[in-house]
Structure formats: structure tokens, C-alpha cells
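A single protein chain has been omitted from the complex, and every remaining protein chain is retained in its original position.
As written, the chain order gives the labels A and B, with residue 1 at the start of each chain.
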Amino acid sequence: MSTPKAMQQSFALRFSSGAFLAFWCLLAAFPIFWIAVMSFKSPVDAFADSPWDVILGPATRANGDGLSLLDIVVGLVVLYFAIRWAFTRLPGLVRQYCPPGLLVLGWVFGAIAYALAFVLIFFGLLPLVLGALNSILGPLGAPVLGLTTDHYVAVWGENEFYRNFLNSMLVTAGVVTISLTVGTLAGYGLARSGSDLAFWLLILALVFRALPHSVLVAGYLPVFINSSEILRPIFGDGAPTLYGQPWAVIAVLVSINQPFTIWMLRSFFQNIPAELDEAARVDGCSHFQAFRRVIMPVMWPGVITTGLFSFLLGYNDFLVTSLLLDAQNQTMVPAIAGYFNRETTTTDQVEAVAAAVSITAPLFLLVMVFQRQIVSGLTAGAVKG
Amino acid sequence: MKFKTFAAFVGPSVFMMLLFIAAPLVSVFIQSFQVTQPILEQIEVETCTPGFVTQTCTTEIKTVPVLDDSGKTVTETRWVGLQSYRNVLQMEKFWSAVGNGDWNAIMQIDFWKALRFTLSFTLLTLPLVIGVGLAIALAVNNATRAIRGPIIFISLLPFIITPVIGSLSIYWLFVGDGILTAMLERWSGTNISMFAQAWTIELLMYFYRVWHVAPFAFVIFYAGLQTVNMDTLESAVIDGASRWERLRHVIVPHLMPLIIFIALIHLMDCYRVFEEIVGFRSQAHVISLQWLTYDFMTPDDAGNRAISRASASAMLTMVGIVFLLILPLRRTWRDHKGSAH
Partner (left out) sequence: MFLKKIALAGAISLMGSTAFAACSYENTTPVKSLSAGFEAWKAVTDAMAECGNFQAELDQEFRTKQPAAFEANPSLYQIGGVSNGTITPLLNAGTIRPLDDLVEKYGQNLKPNQLIRINGQIMAVAMMVNTQHLMYRSDVLADLGIETPSTWDEVLAASAKIKEAGVMEYPLGATLKSGWNLAQDFNNMYAGFGGKFFNDDNTAAVNSEAGIKSLEMMKAMTEYTDPEVLVSDSTYVQQQFQQGKIAMANLWASRAGAMDDEAESQVVGKVAMSAAPKAMEGGVPATTLWWDGIVIAKNISDEEADAAFRLAMEGLDSEMVKSANDAAIWLVDGYAPTDIAKGAIETATANPAPPAYPSTTQMGLLHSALGNELPAFFTGERSAEATLEAITEAYTTSAKEAGVLK
């Protein structure tokens, strides 16, 4: 696609716009990059004053953990190709092997498989090969960059962080599915009804969205803890204690997220011409049939985008999950915050950083995979205001 | 659409919102006019606590709640009218401070201090977020197609990262001799402590919020830019409009609904700013309205929580938010009326 001549830009404009972008990318990535670096260092290095000490990690190296020049070069090359492959080949493969109706599932599956393969190659195969090479190479193979995976091993091994990971996955999956199911129906209903009731419902939802969460959550706690006593007259002895139940937390998070979801989806449905479902209605479909046959096939871009926001909310939530879940069902974010309570040590903090970096990884993958869908979903109208 | 069909579509969603948001909201509203207290009695208690080797026993008069036969605390609930609101607002102090023209004295009252910060936080970050978001969107739209993917990816990072972790990562860069503070110190040659005074902490909080939310604005504006009508743009070029004029008269009007959407979301989210206060530990210098509510709500060691004042401060926060939203919502109302008829 060639740009019309009149639209072409002067060098100065291109340069300053490029420089601005570079600066922004640095700003956006640096804090995250920095905690990632910290997570690989011994506590002494991680909180050192001099940035070089944090990056090079002399104390970590003194403990005998480090990377040689060869490790770094090979690791970077592998990383480069892995990322390139994810952007170029992975989408093709998924499209090729996946039945068109299940594209979303295909992507999820592809992403998980990709993540597993990456972890296996990068942390399993590569160290083995490089370890052998380093011992042959002598001085070139000597560690120059202090780096230790101790904290990750401690977090995922000793502290059984995978339990929190599974809990997080359960809660997030529940939030996304239910939120979208309920929200799509409501969004469609609101978009197709021009009544004042619909308008006021939307405004009410907006006011609900504005509520400070801490008020809501503190209100739930006593009710949730005593729910088996409260509900006994209705459900008999089988009345559940809601406190600590992932599905109760899912219900709360879905409700808190409903206002945003229905607003997004309503605007999206408004941009699907009403003639489409009216035509179906003329053919004798009910509203629900029209929704299923006509709207459902075209609604995915908007739903995926909205789903991503639900995912972020469920995955990142701290206030609700920390108060309403017990240790067995705790998700990752409150588990990490637990490292920072009044009685922590520096090692705890670095482990918390390692845990924090680990929980960012799935988010990375998610955005990598769905990036195009986010933009196209938003373009298709989920944000027309 | 018939009402029945409409109700079936929105039913589940409305039910969940009523159960988990409206019901607590109603109870908060009622509690803000009530005070629930345990019935207390004074009894003499002998308490023996350990030293390192031997115990010390003290006998003192303690105030403890009365328990009924089933072992539950006996409580009494009274309607107190606006008492809790008065306790939060402290109007007499406020007016006497206003009378003296003493800004400092107003800022000694928690609610007004929190309101001042919440408002300036909300209103100052709003244009920044929209401006920065728009600037990034324009710059990305300007960039070569090949590098757009990775740039969008990096730009989204601050938005997707877990807020608790994002604010901590920035906190660590600046606290004490954190590397960025150290860098600033070397560069300016003075001793800098970012967390020692209110204005630097506030600055960091603004920075963090813009850093965190601008990507959201960016991605939405970027999506909006994809639908700008090229014909209009080209005819603007033919008319001799400069780049700036095209931005002002074609692009910004096209993005206007999105700007309002973002402003709306941003106003709501900022007005309940909370994570920054905890993440940057700014309680000594600046507090926000939601933090105030949270603080009333959090039990102390002895289990006391100021539920009534928390409810009152929550209701006041709500009122504030409704005021802020009226302006952008008037447009939505007009659109609604326009589309309905």
C-alpha cells in the first residue's frame, strides 16, 4: 500500500514521532524488565544500590551461579527466533490445524503448547547443551553474568505456587465464561431496546461500576463466613459456607465486572445493523433464535475483546480474592501480596518478585496471541461510545 | 422488543448486579444512618501474661461486651441521623477554617484532605492519559507496518500487568537509593528522597497512573484511527489543511466518542484511586477517598471497625462520582433520545 504523495511526511516529523515511540517503549518496558532482572539475582544483588550490581550480580556470581558469554549469545538467538516464530508462524499453524468454528479454543491450545515447548527447550534442553559446551570452552565458558533460578525453584517447588496458579486459572476461566455469557445476552437486549428502562439500566450499571470496591467486599465477608447459618432455613443442612469457595468469588467478580461488560458489548451490538436480525425475525425467528443464528456468528471480535478485559479483571484482582478465599483456594495475586506482610525477609521479597514475574508471563502470551483481535475487535465497534 | 423478551435477555445480568452490588449498596446506605454498638460492662479482670521467665499478673477494670445465653455479643442498633456524616465531614472545623482562610487547617481534616487529592488526581491525570494515549496512537499509526506489532505489544504491557505488581515495581525504582533516584541524584548533584515529601510522592502517583492507563487509551484510539475516513482526510489535504488542522478538524472529531468513553472510564476509576496509596505507602502525606473508607473499614487489633463512618464516607464518594459523571453522560442521554426517535 503506497501512501498518497500529499500524505507523506517530512523527515523531521518521522524522526520525532519515531523518537517519541522509542522513548515510550523504553518507559513502558523498563519497570517490568527491571523486576525480571531482580528476580534472577541473590537478595544482596537484587536490592543493591548500583544498577550495574543489579544487572551483573557479583554476589550471585560469587555463589557460583551465572551465565557465560556463550550462554548469553545462544540464549538471545534462541529467544529472538522464538518470538519471531510466535508472531509469524504460529498464527498460520493454528489456522491450518483448527476447525474454523473453534478458532478461540485453537488459539488457547496453541498458546499453551507453545509456552510448554518454549519452557522445555529454553530451561530444559538449552542449559544441558550449554553446560557441556561451557566446560569444554574454558575461559569463554566462565560465568560473567550472575544469574540464579533459585527463587523460581523456591516459589514453584517449595512454596507450591502451582496450586495458586491452578486456582487462578479456575477463577479466571469461570469469570470470563460466565461474564461473557450473561453479558452478551444483556448487551444484545440493551442494544436492541430503545426504551428508557434500558437507558436507565445502563446508567445504573455505570453508577454501580463507580462504587468503591472495598465497601462491597467488606460487606460480603461476614455474610459469606456465616452463610451456612444464614442459608440453613432455606437449604437445610447442606447449606454451603460461601467463604473460601472459588465459585462464590467468581460470582462476585462477574457481578462487579458486569457494568463494564454490558457497556462494551452493547456498543458493539449497536454497530451490527439491526436489519440483520429484523430480517431473521421476518422469516419467523424469535428474538432468541435470531440472536443464535444471525448475531452469534458475527459477534466474536467484540466478545473476544470484552473477554480479554474480563480476563484481566479476574486474573489481576486482589481485593476480592484476598478477603474471600482461604489458603487452599487462594489465587496468585493475594499469594504474592502475602510475601510482603509485616514479617517478611529480603529473600521473601525477591521470591515475591520471581512469583510476580511468573504471573506476568501468561499475560504476555495472551496479549501476543490476541493482539490482532483486540485491535480488530475494538475497530469493529466495541468502543463507539 | 417486547418487555418480556427484554427482561429475559437482561435478567441474569441484572439479577447478579442487584444481588452483589445493589444489595450491599442499600445496606451501606442504611448503615450510614445507624450505629451498632455492643452493650458494654465494666468488670475486674485478672490477666496473666508471660515474661521471658516468669509471668506478670495484673488486675484491672476492663470494658468488655456483654454476652447473651447463647454466647453471642449483645448489640444495640440506633438511628443516629446524619451523625456519621458529621463525623466524617467535620463541618464546624471546616467552616471555621474557611472563615480564617486557613487552607492548612482544612487539609488537617481527613475527608477534605482525601477529597483534595482525589479530585486533583482525577482531573490532572485525565488530560494526560488522553493526550499521551492519543500521541502514542498517532505515532504508532505513523510507524512502518512491520514494527507495529511488537510496539503495540510493548505498549500494552503497563496496562495488563497486575496493578499491585506494577506499582511495586515503580516504588522500588525510586525508594531510598533506588536506581532511578540514584541516577537523578548523580545527574542533579543533590540528595533526593522521593518519598520524603508530599509533592514528589504525588508526582510519582500521577506518573504511575498515566503509565498504567495510557496504553488502554492508546489501543482504543488506535482502533479508532483505523476507521478514519481516508476520503475526508484527502479532501482536507486538497483544501490545503495543514497536518495540525487535519488533526483538529478531522481526526479528533472522529475520535470524540472514544475520548468521551475513555474520560468516563477514567473518571470512575480515578475517583476510587486506592492501589497507589497502598503501593506507594503515601498515607502520611496524601490519602484518597476510597482509602479513607477502607481505613474506617479495616479492623484494628482489638477488632473495632468504624462501619458507620465507612458507610457514610462511601456514600459521599458515590455522590461525588455521580456529580463528575453528569457532564459526560448528558451526551449519552442526547444520543439515546436521538436514536430512539
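Everything that follows uses one rule, which is that contacts are C-beta pairs under 8 Å (C-beta built on N, C-alpha and C of every residue); 3 or more make two chains touch, one makes a residue touch a chain.
None of the values given here were measured: they were computed from a predicted structure.
S.K.: Which of these touches the unseen chain: B:L123, B:I147 or B:A196?
M.R.: That would be B:A196, which touches the missing chain.
S.K.: Quick one: which of A:I112, A:L197 or A:L221 touches the chain that's been left out?
M.R.: A:L221
S.K.: Could you tell me which of B:T5, B:S27 or B:N87 touches the chain that is not displayed?
M.R.: B:N87
S.K.: Would you mind spotting which of A:L105, A:I121, A:V153 or A:A279 touches the chain that isn't drawn?
M.R.: In the full complex, the listed residue that touches the missing chain is A:V153.
S.K.: In the whole complex, what residues of chain B lie against the chain that is missing from view?
M.R.: 35, 37-40, 45-57, 61-65, 67, 71-73, 84, 87, 104, 107-108, 110, 175-176, 193-198, 280-285, 295, 298-304, 306, 308-309
S.K.: Can you list where chain A touches the absent chain?
M.R.: Interface residues of chain A facing the absent chain: 42-44, 47-49, 123-124, 127-128, 131, 149-150, 153, 157-158, 160, 221-222, 225-226, 228-229, 241, 243-244, 322-323, 326-328, 337-338, 340-347, 349.
Methods note: only the chains that are shown with their structure count from here on.
S.K.: Taking each chain's centre as its mean C-alpha position, how far apart are chain A and chain B in Å?
M.R.: About 22 Å separates the centre of chain A from that of chain B.
S.K.: In their shared complex, at which residues does chain A touch chain B?
M.R.: 4, 6-7, 9, 13-14, 17-18, 20-21, 24-25, 27-29, 31-32, 34-35, 38, 49-51, 54, 87, 182-183, 185-186, 188-190, 192-195, 197-199, 201-216, 218-220, 251-252, 254-256, 258-260, 262, 286-288, 312, 315-316, 318, 333, 336-337, 340, 356, 359-360, 363-364, 366-368, 371, 374-379, 383-385
S.K.: Spell out the residues on chain B that touch chain A in their complex, using ranges where they run on.
M.R.: Where chain B meets chain A, its residues are 1, 3, 5-6, 8-10, 12-14, 16-17, 19-22, 24-25, 27-28, 135-136, 138-140, 142-143, 149-158, 160-166, 168-170, 172-173, 177, 179, 182-183, 211, 215, 219-220, 222-224, 226-227, 233-234, 237-238, 243, 257-258, 260-261, 264-265, 268, 271-272, 274, 289-290, 293-294, 297, 305, 310-311, 314, 317-318, 321-322, 325, 329, 332-333, 335-336, 339-340.
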